[in-house]
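Before I ask anything, let me first share the structure, which is written out below as structure tokens.
Every protein chain but one is kept in place in this view of the complex.
Entry: chain A
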């Protein structure tokens, strides 16, 4: 346990020193504040809008941005250290390989959690000071959005670690990371939409569609936030969808957690067999 914390703390300090933490937090805060102030612009007003509108916009922001940040942060984690030669020395110490991997992951996940909570929290503060009425239900939805964002970031960090242990070359790892982002964040939904239209509802039933949506952490995140809370789904235009989705919020969270655990476990197995 102590070893894990030592390695994680080193990773966080690295993040602070090379300005990753600052840059990420500022970026998240700037975008979150922009969205919460301009969220109501389409209705003709500029100012802090309803919290539900902000939740919808921030969820969309999370889906595009957080996986990218997470992958950028993690694709180099293993292959880069092997490349630079720091891994050889580290592994000559009395540490198990899984401890190195999980420790570094915890450090990176902490950086993402910090940036998300602080960045989105800033938007929350702006909303609270804006003077609009915000009910406890809305605050719960807002907190759930932040929490699941962290989980989504962790899932993509884990996938970045898998890419990083899979290959021997940093460039290849970067390529895989970009591919993961493109496929899961952009192409998957388009392909799914194309499939639904082409199929015309003949073979793809609701059950299969649910399964396909759960097979992508970004979609699981979207479902969780846009359909999990009634007041949010009204604004997201997903109220109709929410009525159709038979997957409960806890299942969606479990799926997200699975997307953290599975790639990480696979990466740990691969790394333990790796000849450095």
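As a convention for this text, contacts are C-beta pairs under 8 Å (C-beta built on N, C-alpha and C of every residue); 3 or more make two chains touch, one makes a residue touch a chain; residues count from 1.
The rule we apply is simple: contacts and distances are computed from a predicted model.
> With one chain of the assembly withheld, which option in "Acetyl-CoA acetyltransferase", "ABC transporter ATP-binding protein", "Quinol:cytochrome c oxidoreductase pentaheme cytochrome subunit" or "Acetate kinase" matches that chain's UniProt protein name?
The record for the missing subunit names the protein "ABC transporter ATP-binding protein".
> With respect to the chain omitted from the figure, which of A:22, A:254 or A:276 is a touching residue?
A:276
> Which one, A:96, A:113 or A:249, makes contact with the chain that was left out?
Of the listed residues, the one touching the omitted chain is A:96.
> Would you write out the residues of chain A that touch the absent chain, in ascending order?
2-3, 6-7, 10, 13-14, 17-18, 84-86, 88-96, 275-276
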